[in-house]
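Heads up, one of the protein chains got dropped from this complex, but the rest are sitting where they should.
Entry: subunit A
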Amino acid sequence: MKAAILVFPGINRDRDMARALRLISGSEPAMVWHAETSLPAGTDLVVVPGGFSYGDYLRCGAIAARAPVMDAVRDYAAKGGLVLGVCNGFQILCESGLLPGVLMRNAQLKFICRDVHLRVERSDTPFTRGYNAGQVIRVPVAHGEGNYEADEETIQRLEGEGRVLYRYCSAEGVVDEAANINGAAHSIAGIVNDKGNVLGMMPHPENHVEDIMGCTDGRGLFAGLAQHLEKAA
């Protein structure tokens, strides 16, 4: 795996992400500064990590979407390259047009940090092949703006094309409003683009990859990606 982690000023889960990728893939990811205009040669995974890029001023992800490095990411994605955006990364991908929809303020209007359960909706994608379809995983969220919304037509397309990969649910896997942590449309926690090579998700799988954390449910995502890339190579 030759991962590249984008670093915008104000990004703060870059180290968490680098550690997770290092632990699971065994190779050190490249850290790519926002002012760069190209990605390192041979990059096979671009990760947009969590944080508060540019302070989240103006609107979450809006300024980062216009950073020089994002042109390179758009080119890379257009050619089918894998892109993973987590939390602020999801917001940035939406703002940059790589994913549809928008992340609004949480329904309860508060920042929320807690472990949540996600139902993995399908296992036949690079981003979910480390899991079984219907599997319930536990990972933390830490966000104030994670309430996914899009127009009805977009939501219907996402659902119809099976592009919702992760959904908030109860520990037993029940998707309902009680388990919908931030009020997202259709309890959406993570979606892919129409080609299936760009994933955006709010929760932080990178914070649940070590045994000593008491939960390693986040490993599957990264291990699946590593497997997928190994096969492709």
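Note that a residue touches a chain if its C-beta (ideal position, glycine included) is under 8 Å from a C-beta of that chain, and two chains touch if they have at least 3 such contacts; residues count from 1.
Going forward, contacts and distances are computed from a predicted model.
Trainee: Tell me the UniProt protein name of the chain this structure doesn't show, selecting from "Phosphoribosylformylglycinamidine synthase subunit PurL", "Probable glycine dehydrogenase (decarboxylating) subunit 2", "Phosphonate transport system permease protein" or "ABC transporter substrate-binding protein".
Mentor: Matching the unshown chain against "Phosphoribosylformylglycinamidine synthase subunit PurL", "Probable glycine dehydrogenase (decarboxylating) subunit 2", "Phosphonate transport system permease protein" or "ABC transporter substrate-binding protein" yields "Phosphoribosylformylglycinamidine synthase subunit PurL".
Trainee: Kindly state which of the options A:G10, A:G81, A:G173 or A:G196 is in contact with the chain not pictured.
Mentor: Here the residue in touch with the unshown chain is A:G10.
Trainee: Of the residues A:G61, A:G85 or A:P140, which one touches the chain left out of the display?
Mentor: Of all options in A:G61, A:G85 or A:P140, contact with the hidden chain holds for A:P140.
Trainee: Quickly run down the residues of subunit A that touch the omitted chain.
Mentor: With respect to the unshown chain, the touching residues of subunit A are 9-10, 12-13, 15-16, 19-20, 51-52, 54-57, 110-114, 140, 142, 144, 204, 206-207, 210, 212-213.
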